[in-house]
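What follows is a single structure, written as structure tokens, with notes after it.
What you see is the complex with one protein chain gone and the rest in place.
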Amino acid sequence: MVNRTSQIFSPWVVEDIHAKSDLGRYRIRGFSSFQKVTHFDDLTFLSTGLTRYPLEGYKEKCNTRTIIGGLNAENPLILDTPIYITGMSYGSLSANAKTALGKAASMVGTASCTGDGGMHPAERKASDKLIYQVLPSRYGFNPHHLKQAQAIEIVVGQGAKPGTGGMLMGVKVMDHIADMRDLPSGIDQRSPARHPDWLGPDDLAMKIEQLREATDWKVPIHVKLGACRVSDDVKLAAKAGADAIVIDSMVAGTGASSEILLDHSGIPTVPAIVLAREALREIKLDGKVTLIASGGIRNGGDVAKALALGADAVAIGISALIALNCNREIPGSNFVEEIGLPAGECNRCHTGKCPVGIATQDENLTSRLDPDEGAERVANFINAMTMEMALLARSIGKSNVHSLEPEDLAALTIEASVMARVPLVGTNKVFGDN
Amino acid sequence: MCGVIGVIYKNTEATGLASVGSDLIKMLESLEHRGRDSTGITIGGVENKSDYIVRFRIEGQNSNALEMLSKGISSIGAVIEYSGFANGFGKICVNYEADVGKLANTIADIDGVEVDSIGTNSEIVKDVGDATQLNNRHLIGEIKGTHGIGHVRMATESKIDVNHSHPFWAYPFPDISVVHNGQLTNYHSLRRKYQDMGHKFQTGNDSEIISVFLAERIESGLSLDEAIQESLEVLDGTFTYLVSTNDGIGYAKDSWSAKPLVIMETTDRVAVASEETALLSVFQDEIDRFEPQEKECMTWLV
Partner (left out) sequence: MHDLVSIDASKLSTRQINVRLTELIGARKDIEIINPKARHNIIVGILDKCNITVRGSLGYYCASLLDGPSIVVEGNSGWALGENLMSGNIAISKDTGASVGASMRGGNICVGRNAGARAGISMKGGSLVIGGDSGFLTGFMMQKGQIIVCGDVGDAVGDSMYEGEIYVGGDIASLGNDAVIVDITKKELISVWNKLEENGIDKQPEFKKIVSGKKLYHFDKLERLEKSSV
């Protein structure tokens, strides 16, 4: 017997309404959006045939060296790969996880980034190139740490929950976390949505100058935006003086967010990159201000496509955690028993019961994550992605991944053609009125 | 986003017209870091022997625009007492006794002509670039009057060109213009409402709606002060704005005090600006400054 269900009042919508009728407020979860949106899978590369010269996969070089924030800083970030690890808070993640991520970044010659909770000393020690975030909450913010960082990132918003601040449920606000954040232990922490000392792009310009003065103009100042009104925001961030702009899409991850924001705000990665690149071009800062894309980067193909569309670098979050063991049944774990969902389907980061010791502060769980082993897994994954990206680039005849351009792509769907501004496969036509 | 400034002299009846233009340029130069996309000023209380001063620009390909302007003005029975035009920017002084709306439409309807202001004793000059460039091109420093407002722009949601620069004149109400720092969040629906009422908008910019709103309220009988008070309830979003009329200036701040404003006052004048550094360019250090709080507004009349 086959049962049809409504697409609008689907089984999960029914469950959602039941839950809210008990709860009386919005629901919260971690991970990523459940929305089905156009993404890199809807784009494909046009590799060489007779018109171009392919490069040998194993022998010939493909340069992956990436420079971030060279516009004003004396010491821009120089990475061996265009992939770095994004900011995720110590508090949302365990110290072992932050240490592993920092070490992995050092192992592959790239950077990692702090998060909404401050700089953890183990992370500073493990990561050679550490980007220090300046968030609305300023939890744990310390001018000494500011001066130890290789780059500074002002967080205006993140793709998973643009227009709002961070969130950490009480179960994870244990004493050591509360202490670092100057909060009472156990509260359900909700960070502010606005910065305390600047409220608009005119003040942001002066704030950026302040951070430059405090770091003697040595390091790049980045601005991270949740991808919403991308054109306007990117132009303003660039005019305010950002050396690099991170555009974080609606499918980017989070440790905890209200579900309604996760699924119903922000725009996908493909149009976000295209709009950002066009905005920089319009104000003649294309190629001067570094453009970094994040949200839903899962393999070397995604990285290559992001670069082709106009990004100079990408940041990974969820995929780094998955490499670290997220959603993997490991010795000692039992996903169904511990978290109520099978391994591979878990999105319960906000509960603090992460069976693999990543998104938790519980010592019984964090002990399941060995930072050195974890670092090796993440480093392997980044190497794998870098190799995939280079392989693709060489098959298209590029000796440098930064030579990838939109004309190397074709779209597999009409939506992708419109959003990416590339022709639909089988046609010469770029759909949409651009 | 932006920076705003304003100045009003108190005793010009006794002392004669003041160097308002020079004050405005000095203050704008010290606020350049708040926006370099464009700069503009309104000077009020200028000497004017005719009925109206019209400031306009000619853009685009219509090479007959000036001629058509001349013809258009004569055709409605208006007489040009003075005219000057250079590098796309023009000023005419016109005698005209009928409805000023007709004068405005006659000029604005000509292809390629953009009207920046029509006033009985005020004029708006605005251009892309910074205050120094504005002064070099348009000799603002030489213009005397009794009061004025000014603006430096960092564009947020609309285009960068002279049309979208502040101050915004409330078409077609003479002498009313506004400069704005902030971003209104209900401006699309407000603009549609006023368009349905028959008002004309020259741009898609949110700041223009403040100007039209105030002008409409004043025309319906409210004082400048009352109109500004009402705007506090109607406008949603962040703002510090300054308005200039034929005989004074006023300001309003939003309910979150999100955008700054500081004021200094001496025996001869009052100056307001987004930052103290602007006021210090025309005053000495020893004067006290006053900072209005959220949802506050005030007006000064000549």
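We just call them A and B in the order they show up, numbering each chain from 1.
Quick note on the criterion: a contact is a pair of C-beta atoms (placed from the backbone, for glycine too) under 8 Å apart; a residue touches a chain by one contact, two chains touch by 3 or more.
Note that the structure is a prediction, hence the values are computed from the model and not measured.
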Query = Which residue, A:4, A:25 or A:284, contacts the hidden chain when the whole complex is considered?
reply = A:25
Absent-chain contact - pick from A:124, A:353 or A:377 = A:353
Request  = Would you mind spotting which of A:41, A:209, A:263 or A:282 touches the chain that isn't drawn?
outcome  = A:209
Query = What subunit B residues would touch the chain not displayed?
reply = 33, 256-257, 260, 262, 275-277, 280, 285, 288-289, 291, 293-294
Query = If you put the missing chain back, which residues of subunit A would it touch?
reply = 19, 22-25, 27-28, 137-138, 141-144, 146-147, 169-171, 181-184, 187-188, 192, 196-198, 203, 206-207, 209-210, 213-217, 339-340, 348, 350-353, 362
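The criterion applied here is as follows: only the chains that are shown with their structure count from here on.
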Inquiry  = Averaging over Cα atoms per chain, report the distance between subunit A and subunit B in Å.
reply    = 44
Ask   = In their complex, what parts of subunit A are in touch with subunit B?
value = 199-202, 205-206, 229, 232, 235-236, 239
Ask   = Inside the complex, what are the residues of subunit B that reach subunit A?
value = 1-3, 33-35, 37, 154-157, 181-183, 238, 258-259, 274
